[in-house]
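Heads up, one of the protein chains got dropped from this complex, but the rest are sitting where they should.
Labels for the chains are A, B and C, by order of writing; each one numbers its residues from 1.
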Amino acid sequence: MIRQAKVDIHRISHICIRVRDLEKARHFYVDLLGFVETERDGDHLYLRGVEEAQHHSLVLKRGDAPGTCYIAFRVARPEELEKAINVFNEYGLRYRKFSERGVKDAVIFEDPEGMPILLYFDMEQVGDLRLKFHMYRGLPPVRLAHVNFVVNDLEREAKFYMDAFGFMETEYFLDENGQKFVTWLTRKGDSHEVAIAKGRRGPAMHHFTFYVHDVRDVIRAADIMASAGLWDSIERGPGRHGATQGFYIYLRDLDGNRLEFFTGDYLILDPDKWKPIGWTHEQARYRADFWGRATPQSWYEAFPVEDIMTGELKSRE
Amino acid sequence: MIRQAKVDIHRISHICIRVRDLEKARHFYVDLLGFVETERDGDHLYLRGVEEAQHHSLVLKRGDAPGTCYIAFRVARPEELEKAINVFNEYGLRYRKFSERGVKDAVIFEDPEGMPILLYFDMEQVGDLRLKFHMYRGLPPVRLAHVNFVVNDLEREAKFYMDAFGFMETEYFLDENGQKFVTWLTRKGDSHEVAIAKGRRGPAMHHFTFYVHDVRDVIRAADIMASAGLWDSIERGPGRHGATQGFYIYLRDLDGNRLEFFTGDYLILDPDKWKPIGWTHEQARYRADFWGRATPQSWYEAFPVEDIMTGELKSRE
Amino acid sequence: MIRQAKVDIHRISHICIRVRDLEKARHFYVDLLGFVETERDGDHLYLRGVEEAQHHSLVLKRGDAPGTCYIAFRVARPEELEKAINVFNEYGLRYRKFSERGVKDAVIFEDPEGMPILLYFDMEQVGDLRLKFHMYRGLPPVRLAHVNFVVNDLEREAKFYMDAFGFMETEYFLDENGQKFVTWLTRKGDSHEVAIAKGRRGPAMHHFTFYVHDVRDVIRAADIMASAGLWDSIERGPGRHGATQGFYIYLRDLDGNRLEFFTGDYLILDPDKWKPIGWTHEQARYRADFWGRATPQSWYEAFPVEDIMTGELKSRE
Partner (left out) sequence: MIRQAKVDIHRISHICIRVRDLEKARHFYVDLLGFVETERDGDHLYLRGVEEAQHHSLVLKRGDAPGTCYIAFRVARPEELEKAINVFNEYGLRYRKFSERGVKDAVIFEDPEGMPILLYFDMEQVGDLRLKFHMYRGLPPVRLAHVNFVVNDLEREAKFYMDAFGFMETEYFLDENGQKFVTWLTRKGDSHEVAIAKGRRGPAMHHFTFYVHDVRDVIRAADIMASAGLWDSIERGPGRHGATQGFYIYLRDLDGNRLEFFTGDYLILDPDKWKPIGWTHEQARYRADFWGRATPQSWYEAFPVEDIMTGELKSRE
């Protein structure tokens, strides 16, 4: 019951973000939080969750400022990359061939709203750590769950992800004028793989999220950050989302990049029966935080993304 | 990346079992365990989990002995039912039109090994109880996760589910002679929706399983059974499965039917990269119960299934 | 190793608070949160936690405004009540004989800072609900853990509880001038049974706290309040305290009275080795909320207490 699409996207796969000091970032992500280190080359650290067999789901790239290099999706078949080229041309999108450690053949493009997106079919498999409980550290993170980013024209962007890539909408927020300003989209059928918000700051990254198995693992993230003296890294939560039902915490890494740990969301059992859940302005109190707590101002900050051609962070004004 | 199939099965949907006393069964399933009651007619009680919007995922039917009426799958499109008829004819399987409360058009058939299976496309939706925490009782059960049954010819049965319905194998057990005797199959990509064991007792039902959100909900099932004086209902567990990684408990209802509560299994992120996990006889100690504990003899008992034409339990000898 | 005391206080026992509508309060405390109802007379509802065998640990008394009637301690022997009279006379404290449902012989007095305190030795026992898991509702609350109140002269009040009643200090907060303004005291050796804050509003009640067995029960309190539409009842948390280490949530009942659910604090293994933990102004960020989150302004509100002679709420100005 997968929706028809111009390019058959299989799922969200990984994300590459920028950090200033790889060694310090390694301490934060691996020693404190429990990400699994696959390997390291000069300017990159390749990490994954304990139930991911692929080479990496999180790449830390050395850079002089925080930001996002790209978000990556896996396509369902090799030939989908060819179809993707057609789509890029059809939509007039910039793109180029790309490769990274573990992924020989990829294509990176700029989506209609300027987000840098990587598509690939084949990544090296290194094996997961399922059932290796004595090797778990930190929470531990289980697998990449979703990403959230900001664009100027939400309607155009969402339409692209639905028409070209086959995503379906699961939930959305309306503002006081009844205009949609956040949408949650899924391809593989959990509560979402991509959330997109409307904002003048776009294109910009908001956060990426790893699934954990238990609410106590979410709480442990807060306890660990605090006991390590990293109070500035606890930005919001732990709490319960109204949209998606997920139990969450938002952290900031040592460079300011925002990540979320998350559990307890639902599955879309029947996509065709699902009516996207619209949360109105009257429900603003509990749609983002189900318990009715205010969102800290800092949480509205978003992060620059790289230009796919130059690798420089795009300036925003 | 859904596998091609003669009939596009969307997912496991529900199960119908037989109980002798509907009122006592209601107390067990609804009052103690927290299933949601949708409605009741003369001889049936229609139940669902708190995150299921469909009319029912568990039907209790009055009957003079425990057993299973049928297992039900939803197909991906209405026309798949037509394709199913072709498959039944191709394989020489008995079938007939069927309907039940909430499902007008269904077809019930006997699979190659004699299991009664219902296929349908459209079921009445009554709404889920997501986020209605103050209404939760018991554990509560979240959604039907999988079923497990027994057949004489495992190879033939598994081939049917893979070829005709598009299931993929995620794990399997080998016996001391290197022969496969249990297989785990999934269509939608979690650890499994169907497990099939080889046994002379087949065709027979082994158990059905509801997902819960937390290991403490699994433990609560044991605590509730014991404090209600239903020690005979706690058959096996709580424990951790090696195969599927799930944290589990097996209960027997008041008529002896076996049900499981389960959480913490994995997702098949990339079906094409997945190599079915084969557990050898040398790993027998921890493949079924990861902690190495013996399985009680009673757990090997299986339950008769109804003849799809007569509604009588098939006799087994 | 119990400290010597003029009156041998055994432990914190119960609290009586005022609510406007007993029926609505019953819904909040019993139906939603899972307190056990012992019985009801015209103007009172007597409640207890699931592991308390005594007649009540929480009395809801009908009243035209929220507030606290009294806090109650059990003394270690009947003759301690006689010693208490001597102490009241020594300190010049007002007192009178008192009785309540389940407690024939008690004495109520006004402590040096004006808090209404009840002492008794013997309360009717009605039995606990330990191991009766199938009867649990809501969280459930387990037992009264501690109370927190506000007085003008903290030094005098704390000295009274230590000298006269044998409490020991476990933790304290210093303000920016190095002056103590909150103190945590225990008699029986957990993290605290009484916390006292300095404030011009005193004598006034701040909150009472019930222990629960698990962080998920604390989280469930928030989920239940929110799903029942009672967002105003979620005042602060869930969170982790620095002082006491407890995992907490503060609720407001339908009349505004503040209650806390709490788990995960420590035991004072060796009172004589314990050096009270002093939290300085420099540690203000994480001493109250270990995760460094701000305390909402409403949390600083305190509640009037009754005059022990008239039963009227004392006016504060």
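The rule we apply is simple: contacts are C-beta pairs under 8 Å (C-beta built on N, C-alpha and C of every residue); 3 or more make two chains touch, one makes a residue touch a chain.
Computed from a predicted structure; not experimentally measured.
Contact with the chain not shown here comes from a single listed residue; of C:125, C:280 or C:298, that residue is C:125. The hidden chain makes contact, of the residues A:220, A:240, A:258 or A:293, with A:220. Of the listed residues B:132, B:293 or B:314, the one in contact with the hidden chain in the full complex is B:293. Touch with the chain that is not drawn comes from one residue among B:50, B:69, B:108 or B:225, which is B:225. Mapped onto chain B, the footprint of the missing chain covers residues 215-216, 219, 222-223, 225-227, 231-232, 234, 238, 240, 247, 285-286, 290-293.
By the touch criterion stated above, the residues of chain A touching the omitted chain are 32, 131-135, 214, 216, 220, 223-224, 226-228. Listed for chain C, the residues touching the missing chain in the whole complex are 1-2, 8, 10-11, 51-54, 74, 76-77, 125, 128, 130-131, 143, 188-189, 213-215, 242, 245, 264, 266-267, 269-270, 273, 290.
As a convention for this text, only the chains that are shown with their structure count from here on.
Two copies of one chain, chain B and chain C, touch each other, and the residues they use overlap strongly: the shared fraction of interface numbers exceeds half. In terms of their C-alpha centroids, the spacing between chain A and chain B amounts to 33 Å. In whole angstrom, the spacing between the mean C-alpha positions of chain B and chain C is 49. Shown for chain A are the residues in touch with two or more other chains, namely 215, 290.
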